[in-house]
Structures are given as structure tokens and as C-alpha cells.
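The complex appears here minus one protein chain, its other protein chains still in place.
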Amino acid sequence: MIKVGVVGGTGYTGVELLRLLTGHPETELVVITSRTEAGKPVADLFPNLRGSLELAFSEPDIEQLCTCELVFFATPNGTAMGMTPQLLEAGVRVIDLAADFRLRQADLWQQWYGMPHACPQLLEQAVYGLPEVNRAAIAQARLVANPGCYPTAVQLGFLPLLEAGLVNADQLIADAKSGVSGAGRKAATGSLLCEASENFKAYGVAGHRHLPEIRQGLAAASGAPVGLTFVAHLTPMIRGIHATLYAQLQDTAEDLQVLFESRYRDEPFVDVLPAGAHPETRSVRGANHCRIAVHRPQQGNTVVVLAVIDNLVKGAAGQALQNMNIMFGFQEQAGLADIALLP
Amino acid sequence: MIKVGVVGGTGYTGVELLRLLTGHPETELVVITSRTEAGKPVADLFPNLRGSLELAFSEPDIEQLCTCELVFFATPNGTAMGMTPQLLEAGVRVIDLAADFRLRQADLWQQWYGMPHACPQLLEQAVYGLPEVNRAAIAQARLVANPGCYPTAVQLGFLPLLEAGLVNADQLIADAKSGVSGAGRKAATGSLLCEASENFKAYGVAGHRHLPEIRQGLAAASGAPVGLTFVAHLTPMIRGIHATLYAQLQDTAEDLQVLFESRYRDEPFVDVLPAGAHPETRSVRGANHCRIAVHRPQQGNTVVVLAVIDNLVKGAAGQALQNMNIMFGFQEQAGLADIALLP
Amino acid sequence: MIKVGVVGGTGYTGVELLRLLTGHPETELVVITSRTEAGKPVADLFPNLRGSLELAFSEPDIEQLCTCELVFFATPNGTAMGMTPQLLEAGVRVIDLAADFRLRQADLWQQWYGMPHACPQLLEQAVYGLPEVNRAAIAQARLVANPGCYPTAVQLGFLPLLEAGLVNADQLIADAKSGVSGAGRKAATGSLLCEASENFKAYGVAGHRHLPEIRQGLAAASGAPVGLTFVAHLTPMIRGIHATLYAQLQDTAEDLQVLFESRYRDEPFVDVLPAGAHPETRSVRGANHCRIAVHRPQQGNTVVVLAVIDNLVKGAAGQALQNMNIMFGFQEQAGLADIALLP
Partner (left out) sequence: MIKVGVVGGTGYTGVELLRLLTGHPETELVVITSRTEAGKPVADLFPNLRGSLELAFSEPDIEQLCTCELVFFATPNGTAMGMTPQLLEAGVRVIDLAADFRLRQADLWQQWYGMPHACPQLLEQAVYGLPEVNRAAIAQARLVANPGCYPTAVQLGFLPLLEAGLVNADQLIADAKSGVSGAGRKAATGSLLCEASENFKAYGVAGHRHLPEIRQGLAAASGAPVGLTFVAHLTPMIRGIHATLYAQLQDTAEDLQVLFESRYRDEPFVDVLPAGAHPETRSVRGANHCRIAVHRPQQGNTVVVLAVIDNLVKGAAGQALQNMNIMFGFQEQAGLADIALLP
């Protein structure tokens, strides 16, 4: 049983983290901070937690957080990097669900996130928390950068192909679609039901913040920089990401189905579907799984990978718990046994 | 650990029952029957169950079912009454999620369901499975009639008022709204996304099958027949029922908030919200709770009760598990700890 | 051909008004004002208008507005009453789509809208713009108070019963459901897709601002004050209101179907459905019709009326055009011939 704290629990990633932590057998949630909601019972903001979580939000207080063994940041970009050095110094381990520690280069971070990095010296020790790639490092990590939602789906889909060197890494295309919860709980006109429902659109085609994160991960898998076109779309639903990935095969002799199944055979949260299948986002709604199918339409040179996750679970809070489980030696699936809610 | 079987697991009530049973600590699911899908792995039909449930559908086989200690019927109306006598005789206990054993009078059943009742002799021993009313009888029951979705919400909302004799029982109004999953998984034009989304309508105003069931329950609470107008509506979402109930107060001195809180103080799955609150269906999505608020607008004579449930959980499969827990002496909340998925 | 101006065109009522005015054969839209969006082409905010409307928003300018023959206010409550006196003085006629001139008593307005009325002297000459009640007065009016969305549906549903004195006017119940566009285009957390979709809830049960407006209209029809319980609900869709109305019959001999059909025989925008029908909100999406059905379930004493409108059309912008048509002697259906979009 470890004591955990959550900084910033008022967004969708936050409430999902609280839901999952409440059901986790090895954690005691001792503090949830929010400057704006301090004093308000958490269940007043999130009525699903009524009766399950008695805590109230409190003002962020570094001393109190230092009594925890682990602190999650479910804050806007730029917040975690301000408090993390003190926590690490006090021996508290940290998982940041925002982007502060995802990029290894401080200047790249500044370029994409529009502010200087507050603790570039920590970037080297921060471990990128994609267990399917970095499990051993995560186990030892004091600071984990939890991956973004799009980057999780896109990397899991491309990894087997790139690691095996089967595709032209200069011409990767990721066409990704996200539910609206990816935009967070802030009151923005574009996220209103009347703007976002019964509507479909692309956004950020010129350059999305997840692009450098994905490139960094794919380059590591590939062993060299990659050429990636990434287009994000907003789809009128609450949860779910569907990544449709395209690449040009350099070798069409390989059995792609076998390749994917081998790559993920021992992964508890990656499910390779049978040949010919089309994964549905609802099959992972509320669950920590990534379901993947690989196709080669018309037996041509283009490989198409379909990967789905719940952006708030495997794409955020669930993956954070998975990382925690690995860091603290808990069973990797602890607290993550939920079956997707269908219908 | 008991062995349980499910007859008819291909509808939404069925998949929800399978999801919940898969997570229950005291049950072993040994058989799921479906005439139409026999031989197909359950997870092929319901991709959320992939990796969690390995069973395939099988042809209904009374001998196999007789090896269970409990059989659930998640079948269309009229099926359970054909097989139940044999099962009971073999010592198997039965929970029917359809309507076959809900009405105590066989002729009334025939009038509303359009076929003669196959085993009217069992109606007397069947226990109506609303734990908040019949907990003791359920514990002893061999045959439980699991309540309908609307009847659960409407009865839980009206009960405190009727039991206390505070309202005019001749003029009750229940205006209820249901998500589309209440119509089941059968391919019907009216349930298509293009017909039912971005649309709201009433249906069955002339007479809905749940009317006699609700009347029977309210009459029992009231001690006399009641006058009830019940209007059902289809609302464009998947899960959830919201019942808005109206009654004329005969005594305006009573503190209704206190009344409701006292009535449900010891109920693990009924949550009376603070005065002035408006329950939301999403606060119980995937959870077995009924959340209720009671209002007296403008301090007038009309009391307004708002009650929400998930029609597939407290309105069907969850309540069935709750009944099982009571029947077999398990902890009443076993397997029902899920927190609602929000957002 | 008349010159018209629109003050405040950045909300949903505004864009709908612009869409309809763009298609109206007798109007020239000369100015659309918005303090926040001044200078921006209207089509940048509302991409559906690209190619159909070349105007840009401009700063509100009373002199420019005075060049119009008619000015619509599609502003928040409290704005129209500040500019209307000057416009009327200049001979400009005014239709206010907000609530400023709907209540005949200034003190009641202050009580419900939380500010003193700026020009109570105009309340007497303001005509309540429900053509089915006040057509003759509207034709002569210089200032029309366009009805609220809920009040339109609820009044049209109750009128035949109250005018005929058939029901107990002390015990009226209006259970109304609205799409989310009724909450407007402002960025509010509760209107986010992730909060409002897949969810159903009541709101404002203690007292909704449309209550006094409805009461005022029903009292006029009834010839005496009425007792009304009004509960509004949010339903997860963009457009549409469904009012389910309940009243106790004092005379059960009357043929209600005939009553409703006679009352609305000559109304171009009220459609009484055949006996037994259930109107659907989608049958009026984008159209100016109100469709109504009347039921007497189980031949009891309770009459149930079902009325649907598009809250942005017959509940706002469409009714405003209808009022304009009447005021200026245009054909009442001019610019309002759109057939509802289905599916």
C-alpha cells in the first residue's frame, strides 16, 4: 500500500485517474490538489465518484505532497516542471500525465510548447512511459513522462514495422481521429456539444504538438529520423482514438500478422486482432487495452495499421497506473481489469 | 463459488450480465446459450469481452443448465416460462431478466404480453426482485422476477411518498426517458442511429407494458390501487433512464428530504442527493446505483421526484447480480463496485 | 423589400436568423452588429454562410440601425431594452428575441431576471409575438416580444384545453425537454459535448425563467391565474424541444382530437397529428412547424399533449420571421418554406 497524491484533478484525465485509483488495491489516495476548486468535495464536481471517494480538493502544498510515495500530475503543460525537482529531491517519485518531460530536447520543447523548460536537467533521467518499449527503465524510474494519447496509438501501431525495418521510414502517414474528451474539460466554444457533435473535421494540420513526440519515439524504433505526416481529427464522441496508419512496404514477403502477434505476445494490454479485423474504439472504452489490426489491401505495397485506444485510459490515466504498477513492483494489471463498457 | 448459466446472451442485457459476471468473485460462468449464435465465441459478438471471457455460445441444453446452481434468463419475454419449471424441479434457482414472472396475475400477463402464461402456478412463488422492497423474500427465493428498467426507477422514486401516505395516489404521473439500449439489440428501423439520434419522442402513450408492473408495485406500497399516468420517451443516448415523477401532496408539513434519506439510509445502491440537486444519468453509467432527488417547486402542492439509473445495470443486469448476491448470501455489493464512467 | 438590421448575431439564434433572412424574398439585411466580433466576416464565424452572406459584423451604431425599417435583437437579456426606445422613436420597428418585453409586469421581470427594467413604459405597447394568439395585434405592433422556446411549445399545447375550459387549470404539469442549443453558444462547461452528450438531466426545477412567461400566457387563455409545475430537461441533441403536458380533465365527453384540429385548422405552422401519433423533434428540425398530438391514456381523466418544435426556429428565429411577415403584410410563410432535414 503506497500513499499517492494527485496534483490537478479537475480535468477528464484527472477524474479518470481518480476513478482508477479508487479501485486500485495497493494505493491510498491521500491528497488531490486544485487551486480553483480547493475546499470542494471531489464528488461535487464528478458525481460518478459520490459514495466512492470522500476527499475534497485542497490547495497545492508541497509539504503535504512530500508525504506521498508517488505524485501524479494531471495538470496543464508547464505545471509539473515547476514542482517536480522538489518532489524528486524529497524522494517522491513522479508520473507526469502532461507533456513536460516527454521530449528529450529542451529547445524542441520550447519550440512546440511556447515556453522555456524549467528543469532541462531532468529531461535525461525522465523515462518515457510507454511500457511496451521501456518497461525495464520504467521500473527503475523516479520520473516518468506519461505518453500523449495520439502518440500511444500511433507508436504502438508503427513499432513492429519500424523495428523490423520493413517499411520506408521517410513516408509514414498517421491519420488519427479522437473523441472530444481529448480537448479536455475547459469551457471552449469548439468543444460545445452544438459545435462538435454531428460534425467531423481535421485540426492542426500545419503542426500538432504530438508530432515531435511521435517522431522521437518512431526514430528510436527505427534507429534513424523518420518522415511522418500526422493529421489529427475530431470525431463526435466522448472517448476513443482510432489511428489509421499507412506505410510503404520495402519487403512484401514478411507475414505481417505473425510479426504483430509476435511483437505483442507478452504484452498484457496490446491485443492484436485476427487478420481482416477492424478494431472499434468502443471495444476499449474505459479499458486500458490497445487493439490493433494490420492489413495489406489488395496485396499491394501499402500496409495499413488500425489501432484503437481509450484516450483517457491507455492514452492517459490507465497508462499512468500501468507505469505506477511497474515502478512499484505491483502486478502490472492491478486496478486495470475493467472490461470496456459496451454498448 | 457457484456455477451459473446464462440463457440468451446476445442482447444488451446479456452482454452487460456477462461483463459483470466476469468480474464477480463468487461465480463461475459455465454456459451461455444462444440458438442463433451457437458455436461462436462470445467475444466475436462482443469485442469488449476479448481476452476476458473465453466461452462460446452453445445450444440451449436443459441437462447442462441443470448442472448450474443458478440460471439467468436474458431472453425475450415468453422464453423463461418454458424452461423454468424443469430447472426449479432440478433444484436450480432462476433469475429471469424478462417479464415472465413479474406480474402476479396470469390473465393480466396475457392481456399485456399477448400470449397465455405457460406456468401460472409459479407466479405465486416468484419473488419480485426489487431488493429495496423484498430483500428478505429474495434471500429465500428459488425464482426471482427481475424488475423492468422503467419500473425500477419509477418505484424507487415513488415508494417513500406512497409508503408514508403523503400523496394522492389517484393522480400519479411518471414521465420517463430512456436511452435507446432499452429497445434492445435487434435490428429495428426505429433504433437506427439515423432515426434515433438528434431526435426525441414519446412512445406507447396509449399503454406501455411496464404500466401494469409499476401499478402492481405502487399499489403494494400504497396499500390500495393507484391511478398512474406513465409516458415513456426515447432520448438520443445509449444508456440511462431518467424518471421525472409528479404527485399531489396531501400533507405539506413533512420534510421530504428527511423522508427520502431515512427510507434509503441503509440501501447500498440508492443514493439520495442533497436538497436542490438534479441527478444526471451519466453519474450512474455502468454502475448499479439509483440516484434520487426530491423537489417541491415554488413550495407548492406538487412534489417532483427525479430518479436516474443505468437501464442495463440497476435496470437489468446489475440488479440481477444484486439479487443473486442476496439469494446466495454473498456480500450484496460483490461484483458491483464499478464506478460510473464519466465522461 | 425592407431594410433589416440584426443586433447581436453571434449566438445560435443569431446564425439561424441570418440563415433565414438570407433566404427571405422581401428583406435586405443591411447590418449585423457584434461588439466582440466587429470587423470579422460573418461567414468566418459561421461557415455554413460562406458564399451566401458577405456582410461583416460591425460595432452597434444607433444611427445606422435607424436606417432600417426593422431591427431584430438576438442579444442576451437586458440589451434590447437599452436601445429600443431610441429605435421606436426613430420609427424603426423592433422584434426582440430575448426576454426583455415578454412579461407585462416590470416588477415580475426584475424578480426573475435580476435587474430593473430599463423602459417599463414600453411593456404595455409590446405585443407578445405568438401569432396563434395575437396575430391581429402583431400586425399593428411596433414592438414585438418574441416568445421563449419552452413557452411556445407549452402554450401551443395547452391553449385549446384552457380556452375551452376543459381542464383543471390549477394542476397543470409541463415536462419539457430541450436540445443543448437552447443553452446558447457561450462556452460553458455544462454545454460541452463531454458533459451533455450521453447524459440526461433536469435543471432549474426550483424555478425556471420561462415559468412566469408561460403562466402569463396560460392565464390569458384560461381567463384566470393557473397553477403550473414546469420542469425543464436537457437532452443530448442539438435542436428540438419536446413538451409533454399533463392536465386533469373536468369534462371527458369532449372529442379532444376534434378540438385541437379545429383550434389550429387555419394555422400555417401548427400541425395536429392524427389520433394516436407521437410527434418527433426531428420532424421539425430546421422548420417553423409545431407538431402536436393529444392523448387520453387508458381513457382516464388525464389528458396528455405532446408538442414538438425546433427551439431555434418556431422557438426563436423562425417565429421572429413569422412575426415580421405579419407586421409588414408579407405572406406569412415567406422565407419559412424549409422542409425539416431528415435524417
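Chains here go by letter, A, B and C, matching the order in which they are written, and residues are numbered from 1 within each.
Heads up, the rule we're going with is that a contact is a pair of C-beta atoms (placed from the backbone, for glycine too) under 8 Å apart; a residue touches a chain by one contact, two chains touch by 3 or more.
Model, not experiment: these values are computed from the prediction.
**Q** Which residue from A:N77, A:Q110 or A:Q248 sits in contact with the chain not drawn here?
**A** Residue touching the chain left out of view: A:Q248.
**Q** Of the residues B:A38, B:L192 or B:A337, I need the one that contacts the missing chain.
**A** Among B:A38, B:L192 or B:A337, only B:L192 touches the chain that is not shown.
**Q** Would you mind spotting which of B:T33, B:N134, B:S181 or B:T302 touches the chain that isn't drawn?
**A** B:S181
**Q** Taking the entire complex into account, which one of C:L17, C:L49, C:A99 or C:L143 touches the absent chain?
**A** C:L49
**Q** Of the residues listed, A:H24, A:R93, A:K177 or A:H289, which one is in contact with the missing chain?
**A** A:K177
**Q** Where does chain A touch the missing chain, residue by residue?
**A** 171, 173, 175, 177, 179, 194-195, 197-203, 205-207, 227, 229-231, 233, 235-240, 242, 244, 246, 248, 276, 278-282, 285, 295, 297-298, 300, 302, 304, 306, 308, 343
**Q** Just checking the interface: what residues of chain C touch the absent partner chain?
**A** Counting only chain C, the missing chain is touched by 12, 15, 19, 22-23, 46-52, 181, 185, 198, 238-239, 271, 279-280, 282-287, 289, 291, 337-343.
**Q** Touching the hidden chain in the full complex, which residues of chain B are there? Just list them.
**A** Within chain B, the residues that touch the unshown chain are 12, 180-181, 185, 187-189, 191-198, 236-238.
One rule holds in what follows: only the chains that are shown with their structure count from here on.
**Q** For chain B and chain C, what's the span in angstrom between their mean Cα positions?
**A** 39
**Q** Where in chain B do residues touch two or more of the other chains?
**A** Within chain B, residues 198, 238-239, 279-280, 282, 285, 343 contact more than one other chain.
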